[in-house]
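Since the structure comes first, as structure tokens, the remarks are kept for the end.
== chain A ==
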Amino acid sequence: MSDFGFHLAFWSLAAMTLGGASMIMISRNLIHAVIWLVMSMLGIAGLYLTLSADFIAVVQVLIYVGAISVLMLFAIMLTPRAERDNSQTKASAPAALVVILVMISTLWVAVDTDWGAVREAALTEQARLIGESLIKHYILPFEIGAVLLTAALVGAIALARQDDEDAAVHAASLQAELEGEESIDPVDVVDPPIVSDTEATS
Partner candidate 1 sequence: MDNVLEQYGHLGILLIFAAVFPSIPLVASWAMFKFGLRPKLPNAVKSDTYECGVETEGPTWVQFNFRYYLVALIFVLFDVEVIFLFPLAVALDSVVVTGLVAALIFIAVLFLGLVYEWRRQALEWR
Partner candidate 2 sequence: MTTQYDPAAAAEIVNASAPGAACVDGGVLFLEPGQLVEAIETLRDAEQSDLVFLCNLTAVDQERYFEVVYHLQSLDLNHIILIKARVTDRDDPSLPSLSGVYHGAHLQEREVYDLFGIRFEGHPDLRRMFLWDGFPGYPLRKDFLQMPGQIRAGLPGFPHESQENAWPVPGSVPQRPQHPNDPPPPSEVTVAETDGEGAS
């Protein structure tokens, strides 16, 4: 590929990535935010390609665009409507300050440091090399990865899937809390400040 094509690809992909990321900052709607995230991820996948890392690029699309974004969308669809805005907290101004400081310092490091030799040839057959490497050098992390993922799955399901009895007990306690303000069992009270608010106004 010529330099021209490479430049075109790099700058347009960089614009896509950063544009998507910045739109996440501004968009108020969480679903829009996820879609911008997808755009950003696609840009990053393209950047991986310009770095000749085709296996990573394809995995990026497969995992982030095909799976994680869907998971996020479903999680959003699962929350009630009121919770779907993507507004910012009051702490955004100081956060911005911190972030700008971090950005300046990292950019300075990135640009100013001499990173040493620049290789001309990229790896070929990366998938095969990664596979070999996984078995020859990283076999323990490889198996631990499987265990980690299964553990994450088990944990996530256990967390997300409340048992029906739990739900019933919880609902009953909340009902009691809502109806009989006098007879609140302190054990059931999850958050004392809010309940005292309720009492104060009722």
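Note that in this section a residue touches a chain if its C-beta (ideal position, glycine included) is under 8 Å from a C-beta of that chain, and two chains touch if they have at least 3 such contacts; residues count from 1.
A quick word on the picks: all candidates are chains of the complex that A comes from, given by their letters.
It should be emphasised that the depicted structure is a prediction, and the values quoted were computed from it without experimental measurement.
Visitor: Looking at this complex, which of 1 or 2 sits next to chain A and touches it?
Guide: Chain A touches candidate 1; the others do not touch it here.
Visitor: So in the complex, the part of chain A that touches candidate 1 is made up of which residues?
Guide: Those in contact with candidate 1 are residues 1, 5-6, 9, 49-50, 52, 54-55, 59, 62-63, 66-68, 70-71, 74-75, 77-81, 84, 122, 124, 127-132, 134-136, 139, 142-143, 145-147, 149-150, 152-154, 156-158, 160-161.
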